[in-house]
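Missing here is one protein chain; the remaining ones are kept as they sit in the complex.
As written, the chains take the letters A, B and C, and residue 1 is the first residue of each chain.
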Amino acid sequence: MKTPPLLLTIAVCGLVGCRYEMRTDSRLKPYQETPFFADRNSSRPLVDGVVPRGEARTDDFFYTGEINGHLVRGFPAPVTLEQLRKGRERFNIYCSVCHGITGVGDGTIVQRGFPAPPSFHEQRLRDAPEGHFFHVITYGYGVMYSYASRVEPAERWAIIAYIRALQLARSARIDDVPPGERAHLAENGGENGGQ
Amino acid sequence: MIISEQTQAKEETRARAERDERPEPLVRPGETFRSVTDKIGGIVLAGRHPLGWWISFGIAFLLVMGLFYAIAVLLAIGVGIWGINIPVAWGFAITNFVWWIGIGHAGTLISAILLLLFQKWRNSINRLAEAMTLFAVACAAMFPLLHLGRPWAFFWLLPYPNGMELWPQFRSALVWDVFAVSTYFTVSVFFWYTGLVPDVATLRDRAKNRFSQVIFGIMALGWRGSANHWRNYESAYLLLAGLSTPLVLSVHSVVSFDFSTAIVPGWHSTIFPPYFVAGAVYSGFAMVLNIMIPLRKWYGLESVVTEKHLDNMGKVMLVTGLIVAYGYIFDMFTAWYSGDAAEQYSVVNRAIGPYAPVFWLLMLVNVVLPQSLWWPYVRKNPVPLFFAALSINLGMWLERFVIVVVSLHRDFVPSSWRMFIPTGWDWLTLFGSLGLFFALIFLFVRFLPMVSIFEVRELIAEEKEGAA
Amino acid sequence: MIQARGPEWMRPGCRRRKRIGTRQKGGYRSGIRISRENIRGAFLVLPPARGDRWNMPQIFSPRVSLWFKTALIVAPFAVVLGGLAAYRFSYSSYPTQVNLPLDQPVPFSHQHHVGGLGIDCQYCHTTVTKTADAGMPDTYTCMTCHSQIWTEAPVLQPVRDSLSSRMPIRWTRLHNLADYVYFDHSIHVNKGISCTKCHGDVESMPITWKKVTLQMGWCLECHRHPAAAFSPPDAVFQPPQVFTLNWRLDADPDAKRFVQKQLAGVPSVRELTDCWTCHR
Partner (left out) sequence: MKGFSTIYGVIAEFNSEDALREAARSAREHGYRHMDAFSPLPVKGLDGILGRKGSWAPVWVFTGGLIGALTGYFMQLWGIGMNFPFNVGGRALNSWPLFIPITFELMVLGGATAAVLSLFVLNGLPRLNHPVFAAPGFERATTDAFFLCVLSTDPDFDPVLVRRFFLQETSAITVTELRR
């Protein structure tokens, strides 16, 4: 009774409600709903032909995997161990669900009814140029969707390098392994999978 | 002929000396325990009020409605409705805050410090002054909360366990302010209510209807006036006064730290704490007089609030007014002596800058006009004293305005200089807070004894003893 | 002996005049004051009847008195308990939505896709190592598989509608950080903070719910003890390591080395708890 201003302030606050303008300020989060645009989405669909910042595609070899309409052979730069590791990681994330860890086309999704992809160890794919793989990842192939939005060009080249490594592993002989590593291999039962 | 004239003169002198020797009574002779109880308690119990009460309360009530409207708009839209900007971010809200909290100081000063100094004349005016303190502090506390921008989150200012695991920044003068003002308000409530308990018990025992009996009965907490009660009461009351005395000095000092710990030219000064406290007492006494003079007339309380009270309060205002004037002079001296160009400019800017009329009006109403208090005529007559007090209240508000706005609107970097022009909402909030204050005062006068009855009884008992 | 009871005398019309005691010949009579003259007769004054009660200060019965006192003593405790309850409430699922499954347009099951099929988190949340936002999968990602399997499933109708209408699915957001908080997924994940540290064992959620409060105190907990927050390098994403709940830092020497290496690149606790670390 003796503190009306304070009580009043509290009461009026109750009427106004707990407003947290700072918690939700005028900044929009990706895909947040907003009445501003007709589709009520804060994110705008990309305009056709838009080039991501810092990715001006001047290098045909690197960005398209083809030169003058011909699929390239070889890699835009020498393959490093670091790149192979990256390729293994990305392969296991994106490709192994269908193609399987070893690339024979027995991924978990295939086991659930997805049409089986061809094995990477077919002669056709062993002979295919690197540009072919780049093309398939970028544009899709058959029932396979494009992975262009999920896998960056550099990652695509890393995955291709790893596919080549997988293919090589299938046909490799013990002589191909450096002498220092042979004992280590025997120890692990000669298994040379993805891990 | 000559001899007889001389004798006459001598006799007159002696008579005057005798009159001066015997202290003027604080309660007019003829008042008894019962008569003062009836006189003061009757105001509440009879429930009949003079026309002045109704008119004043009506005006105050309308202003409160205006305040509610201004606050509602403020909460809905935000502090942008005020004239504040960058650099004048504080504007009217902080001006009003400092002014109101200063007014609050007189209550505690009268109740506590004068009690400790055994100034018995305080007994007739302390209750109203304490109530005034409460309402002024409530009005004051409202402004920083509104100024927060998001008043509903005001509790973030307090330390409490929270999901952020965060504590207030205890090294900031603004957080000190939160503690000082809330402590001041709480202790003022304690002090006021403690003083009220024996009087509420009187009302309980004299109430004629069941409803009043129950309400006053609960408020009196079963006070019986037992010797035990009085012994503990006097001890605790004196201790409360002892605690309130440094508190009242600390509160306005802390308020002044809000300014003086900042580097704004015109603020960064060590004179601020004492000068703020003196200014607070100055305006507080003026406000007590502004309220007391009409009330004692309306309710016929001249016999308990005598001319001696008016005189004493006038003297206190004169002294504190001189301290404040000294503060103004010292401000200018420090600016000159510091050799700091920005500091010197702030003083010059006050006198001849865009807000110069405010400054000169301040000098007129806060320094020049109050000098009239040197004349006993002004101090002892209600009407001139009322206007002197009014002038001081206006002056102290202008002083806060000059400190807050005129210091902020021009600081170190000329590119950021801007003017502050109050909007209609600023004015409505200021006058609305005045309305709130007076509405609360009038309600208090209506529902609770405005003069401490048992302390007036003590005065009567003492005067009886003195006479015997 | 007679006991005075409050409620009895407060009854209307109750005018009790009872003799009390046997000590006096004259007995006690109510309502009569003793004067100097009739000193021989001693009288007990009883509380008056209703008619003359108005001038009595005895307004309340003892029971009311007791209730009032009890209420006054209990009130502060009630306030304190109320405060504690409010504090506990602020951590409950009502304001924080912790452990509260929310309706989604498609009842997507992480339990099936992650726990059952072993699909990596990044298959859908592609930008988690690269940007502040982990990235919500677009409809295209769903349709990568669901163009071939479960093509007729009614629950997937919104996905197919989304693809044909080119309108993204509107998922219900679970983790809504305040806009004044700067949070970057990539730095946390790349330094070795497991997804499960904040999102819980998503692999076993048939429909997704929030696992932590996301209150500032919760953020600070890790920023104050960064070493305890790291997971071993392989455990950041890949199932099943990512969900090794019983993995212990001190039991794994490799992990300990890893954590020490990672910590070397992390700012000091003082910097991690500075205001600007999260509020930029």
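Everything that follows uses one rule, which is that a residue touches a chain if its C-beta (ideal position, glycine included) is under 8 Å from a C-beta of that chain, and two chains touch if they have at least 3 such contacts.
As the structure is a computational prediction, the values presented were derived from the model and not from experiment.
Participant: Mind giving the shown chains that are in contact with the missing chain?
Facilitator: B, C
Participant: For the chain that's not shown, point to the residue among C:Ile59, C:Ile169, C:Val259 or C:Cys278 touching it.
Facilitator: The missing chain is touched by C:Ile59.
Participant: Which listed residue, B:Trp223, B:Phe259 or B:Trp425, touches the chain dropped from view?
Facilitator: Spelled out, the listed residue whose C-beta touches the missing chain is B:Trp223.
Participant: Kindly note down the residues of chain C that lie in touch with the hidden chain.
Facilitator: These residues of chain C touch the chain that is not shown: 1-4, 6, 20, 23-24, 28, 33-36, 39, 42-47, 55-62, 64-65, 68-69, 72, 220, 270, 273.
Participant: Considering the entire assembly, which residues of chain B contact the chain that has been omitted?
Facilitator: Residues 32-34, 37, 159, 165-171, 175-176, 179-180, 183, 186-187, 190-191, 193-194, 198, 201-202, 204-206, 217-218, 221-236, 239-240, 243-244, 246-247, 250, 254, 257, 454, 457-458, 461 of chain B touch the chain absent from view.
Convention: only the chains that are shown with their structure count from here on.
Participant: Relative to the centroid of every protein C-alpha atom displayed, which chain's own C-alpha centroid is closest?
Facilitator: The most central chain here turns out to be C.
Participant: How far is the middle of chain A from the middle of chain B, if each middle is the mean of its Cα atoms, in Å?
Facilitator: 72
Participant: Where on chain B is chain C touching in the complex?
Facilitator: 160-166, 204-205, 208, 210, 213-214, 217-218, 222
Participant: Would you tell me which residues of chain C are touching chain B in their complex?
Facilitator: 54, 57, 59-60, 65, 68, 83, 87, 90-91, 213, 215-218, 220
Participant: Please give the residue numbers of chain A that touch chain C in the complex, ascending.
Facilitator: 20, 22-25, 27, 29-33, 39, 41, 43, 45, 92-94, 97, 108-109, 112-115, 143-145, 149-150
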